[in-house]
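Rather than the whole complex, this shows some of its chains in their spots.
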Amino acid sequence: MTYREFGVAILGAGRIGMLHAENIVTAVPGLTLKMVVDPVPAAIERAHESFGVEVDEDWRAAVQNPEVDAVIICSPTDQHAAQIREAAAAGKHIFCEKPIARDLEFIDELLAHVEEQGVKLQTGFNRRFDRNFAALRNWIVGGEIGDLWVLKITSRDPEPPPLSYLQDSGGLFFDMTIHDFDMARFLAGAEVREVTACGSAMVSEETKEAGDVDTALITLRFENGVLAQIDNCRQATYGYDQRIEAHGRSGMLLADNERADTVTFADSDGFHRQPSPRFFLERYHDSYVRELESFRGALEGGPVAVSGLDGRQAVLAAAAADIALRERRTVTLEEVAQDLKVESTARRADG
Amino acid sequence: MTYREFGVAILGAGRIGMLHAENIVTAVPGLTLKMVVDPVPAAIERAHESFGVEVDEDWRAAVQNPEVDAVIICSPTDQHAAQIREAAAAGKHIFCEKPIARDLEFIDELLAHVEEQGVKLQTGFNRRFDRNFAALRNWIVGGEIGDLWVLKITSRDPEPPPLSYLQDSGGLFFDMTIHDFDMARFLAGAEVREVTACGSAMVSEETKEAGDVDTALITLRFENGVLAQIDNCRQATYGYDQRIEAHGRSGMLLADNERADTVTFADSDGFHRQPSPRFFLERYHDSYVRELESFRGALEGGPVAVSGLDGRQAVLAAAAADIALRERRTVTLEEVAQDLKVESTARRADG
């Protein structure tokens, strides 16, 4: 099969940027890697060596490059807004890693701008493309379990990120749970109405000092009545723990963890299996390819599978969870959105 | 092995009373069934036919019977208090089905009375004796998963009880979740500090009309920092769903459902296994025998495995959950206990 070719630039040559670059080069025909940009010289040097493409320290070089049809934004969150704004202004299509931004008001302005410019924007919620979760959703959508009642998402990282990452992450809800908020919305087929959250810093003193939690249980109620439970932790010794249950009126679905291999070893101590694949690059390897294939489909004129609105709504839920945790009460998304408008009006009045 | 013999009377010849009677007769040497009492003539007739023992419509006949060393209270909850009080006064040891009572103040008075009379009181939280959950707890207590961080309890009935039962049940938290509150305490090794709850009437209109919920997600925080998630539902088409996960600093434990048999059938539609055992009589069959063996141990002078305090604390958590659900906020057990004292003082002032 042959594809129309689209030139692509990667903005940000960190771990996830390099992953997308490699997938584009080896696994996604139709996308051609044209540039990798990053302010760190060593990073773009490595990118140049690996892929033999043009590199630049200034991301604006990518936005202005006429060979570039689309940018893939993998930079730190605080640069997303400027990059989205200028890329859209230059008529480039955009794939943006989550979160689009942390400030909801900002996101709304950006999405309006993107729509005005008539470019496509896809948010990087790759887990929607995981074969297991995609299959689970197909069962739900196909009506196999009847009315959906309860979702249960287990999402536990193998180990906490370094402190430097933590301090810049926006907190557990914006960094880690945001994937689960999106997954819950994806599966529930509705918007979140209310969020309740309970959490602690159990894994490390560092998290506590950073004012964050590393272990949290979050409960959601959706507009269509679906309830959801999210279980997050920054540490799981047995590997990356990514499971989902969906309970409906007539049945249940359970997506279990992937296995490193199918071998069981048995001895006088019992039966043993390898730990789960260690982390997201391994566990979600295929989903990263599929989300770019999906983005290619959007570039070819198809619909965007994960929209900017999807990105916004997950941020809204994260903001509500933050308040719910602090105030030990159920928080509605309506309340958060309302507060934002008030704050934003106040800010403009101040300005 | 031979055992000292203790005479036992069953108070209440319903489903659970007859189960205990049969277990005493066939599976628990050392306990001798002496009487079955129940106000319903047909019920005691059936008991007499099955076990050939003395029966009576008046439960006081059991309490006064000199051959009876211990009573097993399986009557409706509103009779528990009177039966406990008089049995203790008559020097009979007591095994009481949950909940001891719904009114906490009442429970406190009863427990004080039982202690004064120097008789033993065991609460019927049979699940502690389930081989799987008991094994899971042993792993925790043995330190295998390090500091315990998070418990996740799935407890879903195969189908809702009849409306008549629902109306009299005290609501989901007092009737169903109470087992899970006790299990969480049993595994956490600490008292519940706070309860948050979210729920709906999804299974049937009847529940809604009864002002109850049939689906609920409850979050607990324990005094020692452990967090717990409980997932309850009155309906699970695939059988009785009883699972527990425990996550700690160095590992994880998962107690899965029992299987009806170990057979997998495979055809062009895939791989198939039987539904889970249908309900608690089947699933927890062995645990009912073991809790009576444990009670026998207490009668012989050993410690009581599940105390009256255990019964009280689960009721306290249920009361907190009720408030948390209505007021959409986290409720501390301290607050509930305080309110009780206030109410109770007020009531006495009124009286």
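The first chain written gets the first letter, and so on, giving A and B; residue counts start at 1 in each chain.
Please note the rule applied: a contact is a pair of C-beta atoms (placed from the backbone, for glycine too) under 8 Å apart; a residue touches a chain by one contact, two chains touch by 3 or more.
Nothing here was measured: the structure is a model prediction, and the numbers come from that model.
S.K.: Given 2 placed copies of the single sequence, how many copies form the entire complex?
M.R.: Copy number for the complete assembly, per this file: 4.
In the analysis below, only the chains that are shown with their structure count from here on.
S.K.: By how many degrees does chain A turn when fitted onto chain B using C-alpha atoms, rounded in steps of 5?
M.R.: To bring chain A onto chain B, one rotates by 180 degrees.
S.K.: Could you give the separation in Å between the centres of chain A and chain B, each centre being the mean of its C-alpha atoms?
M.R.: Roughly 42 Å, centre to centre.
S.K.: Could you pull out which chain B residues touch chain A in their complex?
M.R.: Checking each residue of chain B against chain A gives 147, 149-150, 152, 156, 194, 196, 198-200, 202-203, 215, 217, 219, 221, 225, 227, 229, 231, 233, 235-238, 241, 247, 249-252, 328-330.
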